[in-house]
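Of the protein chains in this complex, all but one are displayed in their positions.
Presenting chain A:
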Amino acid sequence: MSSLSRAWSVDAPVVRTEGLCKRYGRTRALDGLDLSVPAGQVFGFLGPNGAGKSTTIRLLLGLARPSAGRAWVCGVPAAEVARAHRFLAYVPADVALWPQLTGAETLELLGRLGPGVDPAYRDELVERFALDLSTPARAYSSGNRQKVALVAAFATRAPLLVLDEPTSGLDPLMEQQFRAAVREARERGQTVFLSSHQLAEVEAICDRVAILRSGRLVDVAEVTALRALHRTEVEAGFGGAVPVLDDLPGVADVEVPAPGRVRFTLTGPPGPALQVLASAGPDYLRVREPGLEEIFLGYYGSTNGGMR
């Protein structure tokens, strides 16, 4: 493992794609994706159903062939799976296991065929995810199947973890364990490529997100920067008259829902608006940052459903 890790420079992007396209007949599932994921990040990959997230992952893993363009994993062309896959571990969106193998046997198989595992950490993860390994997989719920695949992936020391909607079957307690495992992976220097619908999860654990729509990349940004680009909602209450805010820089959508209350949105530096509010002596002030969900709906609008 360590020799392999040395073989690839840490400064180089862990995932890189160049004009990656995938067509199914006339449908363009992916249309010219250029992406670069630096090492050591938790990288969120967002988009509504059918945006091309899973297609991208299938192309990265060599499970499907690109119609055009190229992809690299740790500098190795994605098509050379025997080399490229020494650098990655994968959790599919829909985990299917061999029904006759028990959890322990499945972990043994995936561990032996994968890029190598840390057995002590694997045992710890089994504990933390409360996984019963003595049961044949046919008796596992979808959440338990997902936990088996997660434990198998997190127990590797692969530089890249590709997780495709990995928490859809997990309960809130297990989701906490998942987030902790992602943080530990990042601390070890592993890169996590996380495709997800769960915006709260992405918001909580991702450093950077790429947003995909209809097979095209809409935006790539730090989560904090994304927020800063968007409007903050401000509401203030006054005993007396409401101050006039209309002409201030960055202020928009000013409304007075009731006497003595004002609501507006703010983009950019808040100084001028705060000065005006302070001078009028507010009773209260509420500031709400937009959630990723709102940013998201801003990108897709109400016409493009499918986001949770």
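Following the convention adopted for this analysis, a residue touches a chain if its C-beta (ideal position, glycine included) is under 8 Å from a C-beta of that chain, and two chains touch if they have at least 3 such contacts; residues count from 1.
Convention: contacts and distances are computed from a predicted model.
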| item | value |
| --- | --- |
| Hidden chain of the complex, named as in its UniProt record, picked from "FtsX-like permease family protein", "ATP synthase subunit a", "General L-amino acid transport system substrate-binding protein" or "ABC transporter membrane-spanning protein" | "ABC transporter membrane-spanning protein" |
| Residue of A:Val14, A:Ala39 or A:Leu61 in touch with the missing chain, whole complex considered | A:Leu61 |
| Residue touching the undisplayed chain, where the options are A:Cys74, A:Leu97 or A:Leu170 | A:Leu97 |
| Residue in contact with the excluded chain [from A:Arg28, A:Arg70, A:Arg83 or A:Arg183] | A:Arg83 |
| Positions on chain A where the hidden chain makes contact | 24, 55, 58, 61-65, 81-86, 88-90, 92, 94-99, 102, 104-105, 108-110, 112-115, 132-136, 138-139, 149, 152, 162 |
